[in-house]
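Apart from one protein chain that is not included, each protein chain of the complex appears where it belongs.
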Amino acid sequence: MVDVTHGAIGSVPPAEVPEMDLYHPHSWWTKYVFSQDAKVIAIQYSGTAIAIGMVALVLSWLMRLQLGFPGTFDFITPEAYYQFITMHGMIMVVYLLTALFLGGFGNYLIPLMVGARDMVFPYANMLSYWIYLLAVLVLVASFFAPGGPTGAGWTLYPPQAIMTGTPGGQQSGIILMLVSLILFVIGFTMGGLNYVVTVLQARTRGMTLMRLPLTVWGIFTATVMALLAFPALLVACVMMLFDRLLGTSFFMPAVVEMGEQLRTNGGSPILFQHLFWFFGHPEVYIVALPAFGIVSDLIATHARKNIFGYRMMVWAIVGIGALSFIVWAHHMYVSGMDPYFGFFFATTTLIIAVPTAIKVYNWILTLWRGDIHLTIPMLFALAFIVTFVNGGLTGLFLGNVVVDVPLSDTMFVVAHFHMVMGVAPITVIFGAIYHWYPKITGRMLNEALGQFHFWVTFLGAYLIFFPMHYVGLMGVPRRYSELGDMALMTDSAHDLNAFISIMAFIVGFAQLVFLFNLVWSIRHGKEAGPNPWRATTLEWQTEHTPPRHGNFGKELPIVYRWAYDYSVPGAKEDYIAQNDPGEYGAPGAHA
Amino acid sequence: MAIALVLVLVVAGSILFHLLSPWWWTPIASNWAYIDHTIIITFWITGAVFAAVVLFMAYCVFRFRHRDGQRADYDPENRRLETWLTVVTGIGVAAMLVPGLFVWSQFVNVPDDATEVEVIGQQWQWSYRLPGADGKLGLSDTRNVSAENPLGVDANDPNGQDDVVVEAADLHLPVGKPVKMLLRSIDVLHDFYVPEFRAKMDMIPGSVTYFWFTPTRTGTFQVLCAELCGQGHAYMRGGVTVDTEEDYVAWLGEQQTFAQLTTPEQTSSAD
Partner (left out) sequence: MTVIVVALMVVFGIAGWWLSQQRLMSKPWLESGSVAAYPGTESGPMPMAKVGLGILLAVVGCLFALFTSAYSMRMEYADWSSMPVPPLLWVNTGILMLSSVALQCALVAARNGHRDLVRLALATGGLTAIAFLAGQLVVWRELEATGYFLTANPANSFFYLITGMHGLHIVGGLVGLGRTTARAWDRATPRDRLTLSVELSAMYWHFLLIVWLALVVVLAGWAESFIGICRQLLT
């Protein structure tokens, strides 16, 4: 126990809070469709992301049909199978997780949590969403294009991504994919600038960086990383588009295709991999850091205890963000790059495990001597820790260069990254939705349906991906449309695959229940009141629930304390809101 | 409450699954047993951490679950505990990294007495080239590839004339002798992958990559492609047979050289 001596300094009277230029909507269209209100944009982003995510879910079912019951479903040809895995991967990583965490949660929570009226550039913010939607539509269009979507794998490695032997390679599939990604990056940059500048310049009075909730720290750092990493994807996409459309040879060496010499010459396929992973690795943390931040707040709120080691948590977020830019080549240990790079990248990769481990310790130490309410957000937070620790630890296998050699490109890798950047962040998304839904709609999500959703999702996902590691350990390669006659596949391994597929269907079904709950509770959920979880952060202290345009009534709140004053000794309640001057401050400063 | 029990069951179940799993790696057939050992070390360390973290969590959830009148501690940080945990984590990470890097330096440094064997990947089959009597592989270039010269060997390089060409058939290797696999592709990325050898490496059109190993037991092993190479990826299979020395010499004698393949008339008259 640390002795707490609260505030020697009295508070200042509320100063004039400059009214931001808010664009006030004049019609239904500008209020709900072409809205410049970050909260509406957040819901548009989330809705679109979840809708396209459902497509990815169905694609994963189709893949598992083929892997679990090889040869049973004739319509899943190898071409179709590769199209499914490619679109599933790309949608999940970019169009769902990135868009939902940054575009969805970022838009909703940043202005509310830092005490701003809105994002600082609302018009660019609106454009950001519409460009994202356009990117999604272009992506969807590729399903209907002649030849179908690209089947190059989500990594889009050239030369195969733009050659005949790959579905969509010489048709429009790959072109639409690249155009869609370029649009996504442009749209994201507009949104990202908003999130960063809002955190930097639009914090309310008293909101210092060290008083920010970790959610904001996580989203802020992830956005900075995304702004710096996405240009690499843009460069790679533009160069590949040149190769595909104009016949340049950035990534295309001299190549013989089906017995014929192509005219390409002198390009470097490995250059693409460097550019791709320079984006791709930070991307993992772009998804992970918001999850880290959000889960910290979920745990603190529902365990009624301050987050343990707040400073360490902040430093770890910033440190992980910076370090993640010098580990990219650990995806390329067996890519044929200079093998001596392996020493450097294995070392940096394993170093990054240390701040990550500290975060895990701090989460579980926050539980220690807490007052743990086993609400659904808390359950999902616990599930996050289990799956993240599991997936993080298998990362130590793959990051350690020599261990990666036998395991790379096997199902072990698939199991690893699904656990650590699929299941883990998605459990946080669920936890976050159960947590903030009452603020967004004014009603609670149905508890019984939530319990069902949690148990099936947590246990089912664990049962899918934990055994999958062992399939990979056997040596079964990933991205195989047909496992049938492989020498190392035993009968029991086929049975295990069938089991995994069945679990995938069950878990997928539970998500439909969740969607039903989301829709049903808008009208029929229990009334929530302004602060159902008795949380400290500013978004729960708004005048209206759901908050109106401008977020906080006439006056912006003034912040007097950090975001984690739970169970303060001597305080009447077990939480003190951030804008509560409290018994320690000067009286009458702010109501 | 149920969650505490389930967390314990998750740990117990995972450990039992690991111990009882019939799904385990193929029996090794190369000198890279070190890699297997490093994986085993990593399993022990990570398994212990996983069990410790999740069991601690389960205990916390059980012990500190909400009951009426309960209040949480106010406990912002504890520098000693955090420093201590950081140091222990650092040691654990180093214990995995150091042996790994040690083995990696063996992996990248090819012994001098390794014989070179070239593997050529193309959509979707494997071919091989072995140095002939002169012990040297001739130059090659994708630009030379044609129907008569599927591997793109440089016809003007005298070193290449006696190279043994094995097109779309099994490769044979002598047991107990280190080999350096030179990996080349004439179209897209491939990855020469024999699970029993543990080693693998991508092949990149336009450059030559490598790895080395020593086969340690005889037998026939399936070759798989481990880098997505188009719609036939899953069907890109081949075979490697590790022979005793005599069997290997006998097999080698049956193979044709580059010169024999390109000018069949001359060779038959020379015979």
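The letters A and B name the chains in turn, as written, and every chain counts its residues from 1.
Note that in this section a residue touches a chain if its C-beta (ideal position, glycine included) is under 8 Å from a C-beta of that chain, and two chains touch if they have at least 3 such contacts.
In this text, all values refer to a predicted model and were calculated from it rather than measured experimentally.
Q: Would you indicate which residue among A:V314, A:V334 or A:A353 is in contact with the undisplayed chain?
A: Touching the chain that is not displayed is residue A:V314.
Q: Would you mind spotting which of A:W130, A:F242, A:F343 or A:F499 touches the chain that isn't drawn?
A: From the options A:W130, A:F242, A:F343 or A:F499, the contact with the absent chain belongs to A:F242.
Q: Quick one: say which of A:I326, A:A498 or A:V513 touches the chain that got left out.
A: A:I326
Q: Given that one chain is not shown, which residue among A:I110, A:L156, A:L176 or A:M207 touches it?
A: A:M207
Q: Which parts of chain A are in contact with the chain that was left out?
A: Interface residues of chain A facing the absent chain: 2, 4-12, 120-121, 189, 193-194, 196-197, 200-203, 205-211, 224, 227-228, 231-232, 234-235, 238-239, 242, 246-250, 263, 266-268, 271, 274-275, 278, 306, 310-311, 314-315, 318, 322, 325-326, 560-562, 564-565, 581-582, 584-586.
To be clear about the criterion, only the chains that are shown with their structure count from here on.
Q: Going by the contact rule set out above, which residues of chain B touch chain A in the complex?
A: Residue positions touching the partner: 1, 3, 6-7, 10, 14, 17, 21-26, 32, 34-35, 38-39, 42, 45-46, 49-50, 53-54, 56-57, 60-61, 64-66, 70-78, 81-82, 85-86, 89-90, 93, 96-97, 100-101, 103-105, 107-108, 122-124, 141-143, 145, 147, 152, 183, 186-189, 191, 193, 195, 198-207, 209, 221-222, 224-235.
Q: Give the list of chain A residues in touch with chain B in this complex.
A: Those in contact with chain B are residues 1-2, 4, 78-79, 82, 151-153, 157, 159-160, 163, 165-167, 169, 253-259, 261, 266-270, 303-306, 308-312, 334-336, 339-340, 342-343, 346-347, 350-351, 353-354, 357-358, 360-362, 364-365, 367-374, 379, 382, 385-386, 389-390, 393-394, 396-397, 400-403, 405-410, 459, 462, 466-467, 470-471, 473-475, 477, 479-483, 486-488, 490, 492-493, 496, 564, 566-569, 574.
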